[in-house]
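Of the protein chains in this complex, all but one are displayed in their positions.
Take a look at chain A:
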Amino acid sequence: MSGFFNSSIGRKVAMALSAFFLMFFLLQHFAINILSIFNPDVFNEVSHFMGTNPLVQYALQPVLIFGVVFHFVMGFVLELRNKKANGIKYAKNNGAANSSWMSRNMIYSGIAILAFVVLHFIDFWIPEINTKYIVGDMSGLHNGEFRYFHELVEKFENPLRVVAYVIAFVFLALHLLHGFTSAFQSMGATAGRKKTLQNIGKAYSIIIPLGFIVIALFHHFNH
């Protein structure tokens, strides 16, 4: 089996598996964030649960970090290997004649997403870790109320942050528009080429990033 993951196909499968995990994570992240529009109280409750539940914090969170790091590192490793396999560049290459822009530029949309993830870590994750595990305040309270919704609204007051969000999620949409069906294809699903899966892929790739953009804009203009 270790031989399998060292083969070119094994690496594709590993990329696809980490992609499935990240796409699932994105879906649940979206489901929680969208609550902030419809019901701040429920959003606070769920955020508190996710932020303090030992299973989420000590089991799922490390898996998530591993998944994110793995997908990025593997992406770069594969890109470098593929560059090496290329040889001399063509003087004229008409890539648009046979493939989508998204499929040819996964590394660049990936880098844009990586930049956002780094920003998100500094912006959200590190302060959270600091409050909960260094200061030791697991209450999730601020002035006697849950702090999560309030913090979210505060974050989106800054127009620069909102712009960064919008740009990052546009790149995420571009990444997913190829990545979703590509992951299924790598796992051996010829269904990746059939209409249903392609349509689900398109819907997911547009609705989820667009939803995150709507959340950011909603809180920016509503508060």
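Rule of thumb we're sticking to: a contact is a pair of C-beta atoms (placed from the backbone, for glycine too) under 8 Å apart; a residue touches a chain by one contact, two chains touch by 3 or more; residues count from 1.
In this section, contacts and distances are computed from a predicted model.
Engineer: Would you kindly match the missing chain to its UniProt protein name, picking from "Nucleotidyltransferase family protein", "Fumarate reductase", "Neutral amino acid ABC transporter membrane protein" or "Response regulator"?
Structural biologist: Its record in UniProt gives the absent chain the protein name "Fumarate reductase".
Engineer: Of the residues A:Leu22, A:Leu35, A:Val68 or A:Met106, I need the one that contacts the missing chain.
Structural biologist: Result: among the candidates, A:Met106 touches the missing chain.
Engineer: Sort through A:Ser7, A:Asn39 or A:Asn158 and give me the one touching the missing partner chain.
Structural biologist: A:Ser7
Engineer: In the full complex, which residues of chain A touch the absent chain?
Structural biologist: Listed in rising order, the touching residues are 1, 3-4, 7-13, 78, 81-82, 84-95, 97-100, 103-104, 106, 178, 181-182, 185-190, 192-193.
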